[in-house]
Structure formats: structure tokens, C-alpha cells
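Left out: one protein chain. Kept in place: all the others.
Up next is chain A:
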Amino acid sequence: MNTDRFHRKASFREALSAYVLLAPAVILFLVIGLFTVLFSIWLSFYHLGQGSLLSSAKFAGLDNFKDFLIGRDQLLAESFWRALGNNLIICVSMVLLVIPISLVLSVLLQNITRGVRFFRTLFLLPMVTSSVAIYYVWTGIYEPEGSLNKILSAVGLDKLLAVNGWIGELHTALPAVILVIVWGAVPFTMILYFAGLQSIDQHLYESAEIDGANFWRKLLHITWPILKPITVIAIIINLNGAIQIFDQVWVMTKGGPAGTTEVVSVLIYKEAFLGTGDLGRANAMGWTMFALTFALSLISIRSLREKA
């Protein structure tokens, strides 16, 4: 009896301390997290001009969504679908470029004995410097007089020169921006693979060799089981990053030229904070993007489960 009461009292005190410990995080979450999310959903169904009072919001029903999804507002719908298309191209590039480049680099790095630390430090620099500052550098590299054109003409590839600069021409702007995104995303993924490869016990390979396993069998049965979950995580993280891309595009092109590098975040920002856009409509675009991120995450998590 006595110990039972002691335990009940203890567990009450325990729960109380837990609530005290959680209180600051929960309060912050309720105000800055949950409230803004609910507010945001509400706002998607209203019209609210920039700088106007919240009380002047007018109910819009599904109009905000119709505007850009099915072309009630033709121009905006065109921009939106083009921006979304660009986001998807960036997503595909992340998977097709970042993953293989990172994997190859980490395997190469594992195969050298001298200078591992040196190379690793250099390889990680893009991750730590990836910011407004470096995106301006890339803008400079892509200038008509910039290094990229200089190098191309120095090796005699004058045909490839981008006369208006690499982010100034319609057909080269998006690839140029993607190159910067990939450049910044490789280091993180490479570190994941490198750590994964380091964790494999070399004796496994040796004993497999004694059993007569060839290169492909070792790859399939020893290396891949370790690398597969890492690949899934890397894909999830890179896809999420690709959907939320903002800084690179904002600094280098602001979505131009002629919308060729526009991404959804930049479009939302412009609609909400520049010119005479509608906050409700910008918000509705935000939720469409959320739906996309969520769907992509679910798909990736499902494929993660499958391996277990």
C-alpha cells in the first residue's frame, strides 16, 4: 500500500517535471508553429492584399487554388507550373547527379592512403560556405567576362561560349543554377557515404574472397546492404532541399531570365512580398508545395520501410 502511494506520488511529480521541462518548447510551438500553420490554412481560402489589414480579408473559397492550379489566372498558372517543373528538374538532378558523384568520391577517398584528411576538408568547403556570399561568386563566374567563358575560350571551345553570361541566356540559365545547387549538396551526401563505407568491416571482404566471391558478389552482398539505407536517407534529404530551393535562385537570377529558373519558393515570395500580390494566394501555393513535400517524404519513407 505504502509503496504504491509512494509510486503514485512519484509518478505525479515525474509528470509534473516533464510538463515544466516541455513547457517552453510547447509554448513556442503553439504560437510560432501550430498557430501559424492553422492561420496559414485559413488564409489560403481568403483574399488579402499586401499591406492591407487582416480584417479586410475576403473569403475566396477555392479561388486561390483555382487561380494557379487550373488557370483561372492564366499568367500566374503558367508561372506556377513552370516553377513547379523547374523544382522537379532540380529534384531529378539531385538524384541523378548528387548521389552518384558523392558515391564515387567517397569510394575514391576510401581507396587512398595519403591525404584523406586534406581532401575531405576541401570537399566539405562548399557545404560550409554555401550561402549568399558564395552564390555571388558563382554569379561572377557565370558573367559574360567570367571564368567559365574564359576557360572555354582558352581551350578553344568558342562555340560553347554564353555571350550574355551563363545565367543570362535562356537555355543555359537553369543548368547553371543546378550546377551550383549540386555543388553545394554533394559534400553532405559524400560524408554520409564515406562514414558508411568506413563502418564496413574489411574482414568481411577478406573472408568472402576466401569463399571465392567475385567483385560483384561482394558489392551486392556486403557493400550495398550498408549503402542502401544511406542512399534512401540521402535521397529524402536532397529531395526536400530541392523542393525548398530559394537562396541560390534569389541571389543569382531572381527566377530569370524570362522565368527559366523560377522555382515555387521564389514565386511565392514575389507574390507575397513584392508588387501587388495576394497573400492568400501566395499561401495557397505554399500549401500545394507542402502537399508535394509530404507526398515525396511518404514515398521515400515507404521505400525505407521495405528494406527492413
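One rule holds in what follows: a contact is a pair of C-beta atoms (placed from the backbone, for glycine too) under 8 Å apart; a residue touches a chain by one contact, two chains touch by 3 or more; residues count from 1.
We take it that contacts and distances are computed from a predicted model.
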Missing subunit (named according to UniProt) among the choices "Sugar ABC transporter permease", "Transketolase subunit B", "Lipid-transfer protein" or "SpoVR": "Sugar ABC transporter permease"
Among A:60, A:91, A:141 or A:235, residue touching the chain not depicted: A:141
Among A:69, A:88 or A:107, the residue in touch with the chain that has been omitted: A:107
Omitted-chain contact residue, chosen from A:58, A:150 or A:217: A:150
Residue touching the undisplayed chain, where the options are A:96, A:132, A:258 or A:299: A:132
Positions on chain A contacted by the hidden chain, ascending: 11, 14-15, 17-19, 21-22, 24-26, 28-29, 31-37, 39-40, 43, 54, 101, 104-105, 107-112, 119-134, 136-138, 140-141, 143, 145-147, 150, 183, 187-188, 191-192, 194-197, 199-200, 202, 205, 218-219, 222-223, 230, 233, 237, 240, 243-244, 246-247, 250-251, 264-265, 268-269, 272-273, 279, 282-283, 286-287, 289-290, 293-294, 297
